[in-house]
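Yeah, one chain of the complex is gone here, protein chain that is, but the others are all in their spots.
Residue numbering begins at 1 within each chain, and the chains themselves are lettered A and B in the order written.
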Amino acid sequence: MEPSLASYLGLSGILFTIGAVGVIFKRNAIGMFMCIELMLNAVNLTFVAFSRYYGDVNGQLFVFMVMSVAAAEAAVGLGIIIAFFRNSKSVDVDDASLMRN
Amino acid sequence: MENNLLSLIIFAPLAGAVINWLIGGYLKDKPYSEMFSGVVACGTIAISTIVAFYIAFFANGGALRIDQPILDHIWTWVQVGNFRADFGLGMDRLSGVYACFVTFVGLLIHIFATGYMHGDKGFYRFFAYLNLFMFSMLTLVLADNFLLMFVGWEGVGLCSYLLIGYYIKRDEARSAAKKAFVMNRIGDWGVLMGIFLIFTLTGTISFYDKIVDGQQVQSVFTFVATHMSADPFTWGAIFAGGLTSVGVLLFIGATGKSAQIPLLTWLPDAMAGPTPVSALIHAATMVTAGVYLVVRANAIYQFAPTAMWIIAVIGAATALFAATIAIAQNDIKKVLAYSTVSQLGFMFLAAGVGAFVVAIFHVMTHAFFKALLFLGSGSVIHGMHHEQDMRKMGNLRKYMPVTYFTMGAGWLAICGIPIFAGFFSKDEILYRTFAADNFFPQRPFPGEEILWTIATLTAVLTAVYMTRMMIMTFWGKERFHDALPGEEHIVDHGHDEHADADAQAAGEGDEDEHHHALPADFKPNESPWSMTVPLVVLAVLSTFGGLVGIPYAMSSIFGGGDVNVFEHTLEPVVAEESEHAVHETPAMEARGTDRSPAPIAKAPAAEPAAVEVHSPEVVAKERGLAGLSTLLAAVGIGIGFLMFWKTPLRHMPRILAEKWRLDEFYNGYIVDPITRLSRDGLWKGFDLGFIDGIVNGIGHFVIELSNLFRSIQVGFVRSYAAIILLGALVVLGYFIYFGLKLVG
Partner (left out) sequence: MASTVFFFLFAGLAIASAISMVYHRNPLYGAISLVGVFISLSCIYITLAAPFIAAVQVLIYAGAIMVLVVFVIMLLNLDDDKPLDRLRYLYAVGGGLGVILLAQTFFIFYAVMKAPNHAADQSETVGNTLNLGSAMYTRYLLPVEIVGVMLLMAIIGAVILVRRLNQPQLELVVEQEHERRHEA
């Protein structure tokens, strides 16, 4: 059976779900970040699948953009985490609750 | 006809007020500041006087001699649909007479005040207010429509407040000023309602027929005379919304302004102001504004017999009421204040029985002798170093002869001794009251004998208390240092504290009149010329000023003809009476041409009033009554001497000294309940409780709501992430819902 578009979308959805749940569950900042990257990748898969099944190159182009954004975001996000770690000596995001109330 | 000089009469005092206010304050501490303020103030009033007399007698033939009023349309103030109110002045005979004596007496009082207020720190302010008052009063008198007159009406009320409360540091002055203003305000309601009703009934509020900008403006009074008919003489007419209602409403305003029952208690309290203020405002000018209003609207009143009857009754009652209080007062100014109220009652009595001209005549003579008496008392007070209690005076004729003689002239005038001014006017009033049946529009006049009795009794009492005042002040032995009962021994202060004082070391304002005990070597001295000269002028006027209005009955004694110049001048102002007028005698037609025809000829053209005076039996009655009233005046003076010559300090009944407890009555039944209602009910209950409750409640509600929302901000990133995911799921779910429908 040829994997149809639906299977790729299903796979993407499952990966996305795992990533989303992971963001909520994980307390480590780096872990959260990695789950976010997982979600981004799931979306990339969706784009590529559509691009393949509709013969449109735009999907892959957008994946290219997403990837570059993810790279930039990785740089800046990790910078923030390091700066945060310097102040509090822990990367537990639950400690970053200064905005409470 | 137009004459633009009219506006100068009112704008000169206004300019004086502005100049004094702006520049006088700047010059306050310079040595010539008093001279500057005094010259500016008196000078502008002098300009007004000269212009007023010029227009009254000479311009365009003289306003007091020609038929048409002299108008001056300054600018169109309000013109909406049918309603038109201009800032326009008009001098006809009535306002001409008023303008002349108001400016002249005002000028004399201004000159007096420069002497009286010498040394006072707020000199410039005083004269600014005084000029402002003259501006308002002249606007009131010279206005050519009801609305502008009301502007002047309010203006004099305001200036009265400012001037009564001139000594701002004294409690009684401030509360007296407030009381005066509030009571005036209550009356103002009546005037406003009256003006509204007049407009509703007639469609105009102008006094004169005139053409403005090519548009014909009709006078209220010609409209009333031609289109409306007399109201019935019943109580119901008061509430019917017709001319009687108008009359009653306007009279309510007049009671407020002229201190009649029930709004009279402010006038005695107003004596807390400086004496020139009392003389000008509360004797000669402002309080007569009510009489002016009634006489100006006489066309309305002649069709509103119930209103006239009410005016007459209240006038008589007030006259008697005030006279009974006056004989028990010990403060010289209070005696004169109640005397003013009483005399105003006479004027309203005259207006009420239909003798409008006589009412104005009494206004004029009263202005002369009451201003004289007040200024004289001011001179006495000044000489006594601001001691106002008569029980501490006595034998002042030795020390202040000019004051003594001039006040004597005023005393005789007010008592009604022949030749003096008061005699003619008061006697006319008494006669007209007695014979009211003949003059009242809807005859007969019920209760005229009672009113005449009351008026006569009041005249006797007037003589008694004025005599008492003269005795206590000018004759007898000196009581300067007698301690009054109940007064502890007051330490003597320095002698030179008052008259020329500048700032006191003790920090007391020298703007107020203190009652210090008099030093042991105190001798009162005569006042300076600036104060005595006006007194002399007024004394001359009080003595001879009544001769312009000699009624025919008197002048015919000496073979003279009808020389009642005053009456002739004012006749056109008094509209035609209704057809019930007594027929004229043919002799009328042959009279001199100096009498102007009445503007509206309904009955055969003549003035019934003048007609009456000339028939023989009427003349005899009048002479008889005149003799009677002279006799009663003499009796009154005699009683006064009898009671008080030996015992000047004789105690009068306490109820009279306490003003029949009228103030306490008002306070108890009207003022206090309203104060309580305002404070506890409206302020605490409504404003603080309800409105603030709503406003604060909204605030609290918002705070609580935001607290509720704030609980979402937990501060934990993961919770935020969860909520974001939730939101995303909702959006997805929305699309899925529609997808479900699509797919089936």
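Criterion: contacts are C-beta pairs under 8 Å (C-beta built on N, C-alpha and C of every residue); 3 or more make two chains touch, one makes a residue touch a chain.
Quick caveat: nothing in here was measured; it's all calculated off a predicted structure.
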| item | value |
| --- | --- |
| Residue ranges of subunit B at the interface with the undisplayed chain | 716, 718-719, 722, 725-726, 729, 732-733, 736, 739-740, 742-743 |
| Residue ranges of subunit A at the interface with the undisplayed chain | 1-11, 13-22, 24-28, 30-31, 33-35, 37-38, 41, 44-45, 48-49, 51-53, 55-58, 60-61, 63-65, 67-76, 78-83, 85, 91-92, 94 |
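The rule is short, and it goes like this: only the chains that are shown with their structure count from here on.
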| item | value |
| --- | --- |
| Subunit B - residues contacting subunit A, complex | 710-711, 713-718, 721-722, 725 |
| Residue ranges of subunit A touching subunit B (in the complex, touch as defined) | 20, 23-25, 27, 32, 93-94, 96-101 |
